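Structure below; questions to follow.
With one protein chain held back, the other chains of the complex are shown just where they sit.
Order of writing sets the labels: A, B and C. Residues in every chain begin at 1.
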Amino acid sequence: MSAMSDASHGAPEHPEHDPHLAHHFDDAQQQFDAAKMGMWTFLVTEILFFSGLFCAYAVYRSLYPDLFEGAAKYLNTTLGAINTLVLLFSSLTMAWAVRCAQLEQKKGLILTLALTLACAFGFLGIKYAEYSHKFHEGLLPGANYSAALHQGPEWLEEHGVDIHSHAPIPEAVEQAALAKDGRSYGLFFGIYFAMTGLHGIHVLAGIAVILFLLIRAIQGRIKRENSVIVDNVGLYWHLVDLIWIFLFPLLYLIN
Amino acid sequence: MSMLPLAMIQQEYGEGKNFWFHAQASNFAHEYDWVFYFVLYLSTFFFIAIVATMILFLVKYRRREEGEAAPHGPSHNTVLEITWTVIPTILVGFLFWFGFKGYMSQRVPPRDSYEIRVRSQRWVWSFESPGGIQSDVLYVPKGKNIKLRMSSSDVIHSLYIPAFRVKYDIVPGRYTQVWFRPTMKGEFHLFCTEYCGKDHSRMTTKVVVMDSFEFQGQLDKLAEEATSDPVEYGAKLYKSKGCSACHTLDGVKGQGPSWKGLFGMEREFSNAKKLVVDEQYLRESIIQPHKKLVKGYGAVMPVTQLKDRQVDALIEYIKTVK
Amino acid sequence: MSDTANKASPHGAHDEHGDPYAHIHVSSWQTLVAVFVALVLLTSLTVYVATYDIGRFELAVAMGIATIKCALVMGFFMHLKYDRALNRMVFLGSILFFTLFLGITVIDLDSSKPDIESYRRENPVKTAPATEESKPSGEATKPGDPKKSGEPGQHQKQK
Partner (left out) sequence: MSTTTIANEEQVAEPGGFRHGDYLTCDKGWKSWAFTLDHKRIGVMYMLGVVFSFFLGGMFALVLRMELFTPNPTIIRSGDTYNQLFTLHGAIMIFLVIIPSIPAVLGNFVLPIMLGAKDVAFPRINLMSFHLYVIGMVMLVAAILSGGLDTGWTFYTPYSTVVSQTSVVMAVMGAFVLGFSSIFTGLNFVVTIHKMRPAGMTFFKMPLFLWSLYATAIIQILATPVLGITLLLIVVERTLGFGIFDPKMGGDPVLFQHFFWFYSHPAVYIMILPAMGVISELITTFSRRRIFGYSFIAYSSVLIAIFGFLVWGHHLFTSGQSPVATAIFSILTFSVSIPSAIKVFNWMATMYKGSISLQTPMLYAMSFLFLFGIGGLTGLFLGMLSVDLHLHDTYFVVAHFHYVMMGSALVGFFGGLHFWWPKIFGRMYDEKWGRIGAIGIFVGFNTCFFPQFIAGVQGMPRRYHQYEEIFRPYMVISTIGAFILGIASLIVFVNLYKSLKKPYDAPPNPWGGATLEWTVTSPPPHHNFDEEPKIYDPYNLEAVVWDPETRSYKHLEGQGLLGDGEQDA
């Protein structure tokens, strides 16, 4: 247990005037270690939070492979791949921001945080485009899966859906939007929206905390002594990225 | 389904009944009870040993004066620790094995089983013999292997026959099954043991075990009943298919609209359209209850598995409710 | 790969200068960029592989690549390579329980497949479940499809 070594230092004469040290900690290292461990423990809860959705995904993919194959065709792989790259880049800038904070490079910190923020908005923008496209087509979760495609060409025309811009060919629409046994793809889209939606909420939360950091950075209140906040926000942001790294092949790359 | 006529079921508590158990009315009961008693005696032994030791220590080592100095005694003993780890481990190993054996014999039905289809919905049971004869009481021939193939059309239910020591959940969206061989003639309780809403505790019926001659006669009787007067049959279905849980006959609003004077009445739906109740509408409402919702009611009616003839009978019956 | 860009030692006790923040680890920018490039390459690879039909290995390959990407992000961007062993254990622990949860559940539901499949086979759905109700138009009350509603059971076909 490595923890024992740090605890055993005791603190007979810790610096009284370090403004970044809370009263109940002995020294800066104890505070830093506690903060880091707290964040890692929090990430554990995040991982298990998502585990439910991954579990549902695994179970249903194994139960209904044809449904997943059929439904995944309606996702836009290119947009998914672009979003992956956007998030990866934001991870790079975030990691860089941590470095800047530790080295007290104020300008660099502001720039990297702003870039991260821009990427986060970019990601959500692309996601918005994808979502609205699906709403429009009726590719909705569960009971709401009205599968506009399934309604036949007349219905599509009536509602101004340009069938020629989408993947399935018109004569096959009736079958294309349903699984072999006549059940809808609603289950897949339930999982799709649950996974990407929850991930999207995490991106939103990420935007909020990065914005907070950015303001602090501009105010010049981030120092080497409290850079652990940037570090922890970074850990969170990387986790959001990690989850997307798995979501992308699971949802978009099914053959 | 209201409470069962209890007097008819008293027999269950006659022969073979004791402090713990009901009659042993199926092939599983005997072995089951043996295993149960084995665990019971084992646990009782350990429990008494622990409590007796506890009381002995409480008396023998009681504090005799205020502020007694802390006595010195052993604080660990690895041999002892290993002993009381290993012995329970071996014991529970045996317990697992007994339980597993019994479980597997209950889960795997013999090939020659007589298959009865069980349909459950809130809060009624429906049993269908291979010949397609339906009943709301489970009739089974004594001494034959019976397999119940069960499905549910709304929520999870669970079929439980205490006298047979069998129970299994009925999960919507899949088939589940139980099997047994009744060994005693008589009438026994059948309960729903998975919570399923308002009348969960009334979702009870009975199992009637007959010898095979009587059983055949019962099937014939049921077949005949189904071809009798439709209004009478409809009235029967009103009770047995669970309509009565939500639809009253006296005009009182239940979970669904009352049937009093329903036929020929004008209805307003939740989308503000109106329609006069006719046979067409009734048929549709029975088969696709959520297609048109009467204003002020939720989409709560379960989708039923009625046959055409049964729907006809119900419509005929509704026409007579004035 | 020692990326300590300033005089701070990776972790451990206070150094001789008495700097109370000496435990902070700083990554070099070269490492960060290199990791990013590797991640982009791996993303391209996984998209490229997905265009080929490789059957049952598809999922395994995709997950394999994702795991490598994950390891890179964790090791370098999240500094887990330089972090305390305890934090590594915390993370690995979560993965262990994740696997247990997912593994046992999948094993169970996989073996229930026959019960579910036979039920689906014998109780097929004729139309997409939502079409009657959530059609935006008010067609539901149009008296145009009387025969359709006469069929026994829209959701549950009689055997």
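The criterion applied here is as follows: a residue touches a chain if its C-beta (ideal position, glycine included) is under 8 Å from a C-beta of that chain, and two chains touch if they have at least 3 such contacts.
Note that the coordinates shown come from a computational prediction; the quantities given were computed from them, not determined experimentally.
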Item to check | Which displayed chains the unshown chain touches | outcome: A, B, C
Next on the checklist: Can you tell me which of B:144, B:189 or B:307 touches the chain that was removed from the display?
Outcome noted: B:189
Item to check | Per the touch definition above, residue among B:63, B:111 or B:322 touching the missing chain | outcome: B:63
Next on the checklist: One chain isn't shown here. Among A:50, A:123 or A:252, which residue touches it?
Outcome noted: A:50
Checklist entry - If you put the missing chain back, which residues of subunit A would it touch? => result 1, 3-4, 6-10, 12, 23-25, 30, 33-34, 37-38, 41-42, 44-53, 55-56, 59-60, 63-64, 67, 141-144, 183-184, 186-187, 190-191, 193-194, 198
Checklist outcome for this item: subunit C positions in touch with the non-displayed chain are 86, 93-94, 97, 100-101, 104-105, 107-112, 115-116, 120, 129, 155
Item to check | Residue numbers in subunit B that touch the chain omitted from display | outcome: 3-4, 6, 9, 13, 19-22, 28, 32, 35-36, 39-40, 42-43, 46-47, 50-51, 53-54, 57-58, 61-64, 66-77, 80-81, 84-85, 88-89, 92-93, 95-96, 98-107, 122, 154-156, 158, 160, 162-163, 165-169, 171-174, 176, 189, 191-202, 298, 300
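Following the convention adopted for this analysis, only the chains that are shown with their structure count from here on.
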Checklist outcome for this item: dist(centroid_CA(subunit A), centroid_CA(subunit C)) in Å evaluates to 11
Next on the checklist: Need the CA-centroid distance for the pair subunit B / subunit C, whole Å please.
Outcome noted: 39
Item to check | Centre-to-centre distance between subunit B and subunit A (centres being mean Cα positions), rounded to whole Å | outcome: 45
Next on the checklist: At least two partner chains per residue is the criterion; list those residues in subunit B.
Outcome noted: none
Item to check | Residues of subunit C touching at least two other chains | outcome: 116
Checklist entry - Which residues of subunit C touch subunit A in the complex? => result 5-6, 13-14, 20-21, 23-24, 26-29, 32-33, 35-36, 39-40, 43, 46-47, 50, 53-54, 58, 62-63, 65-66, 69-70, 73-74, 76-79, 83-87, 90-91, 93-95, 97-98, 101-102, 105-106, 109-110, 113, 116, 120-121, 124-131, 134-136
Item to check | List of subunit B residues in touch with subunit C within their complex | outcome: 117, 151, 153, 173-176, 269, 271, 273, 275, 280, 283-284, 287-288, 290-292, 303, 305-308, 311
Checklist entry - Tell me, which parts of subunit A touch subunit C in their complex? => result 1-3, 9, 15, 18, 27-29, 32-33, 36-37, 40-41, 43-44, 47-48, 51, 54-55, 58-59, 62-63, 77, 81, 84-85, 88-89, 91-92, 94-96, 98-99, 102-103, 143-147, 150-151, 159, 177-178, 181-184, 186, 224-225, 227-228, 231, 234-235, 238, 241-242, 245-246, 248-250, 253-255
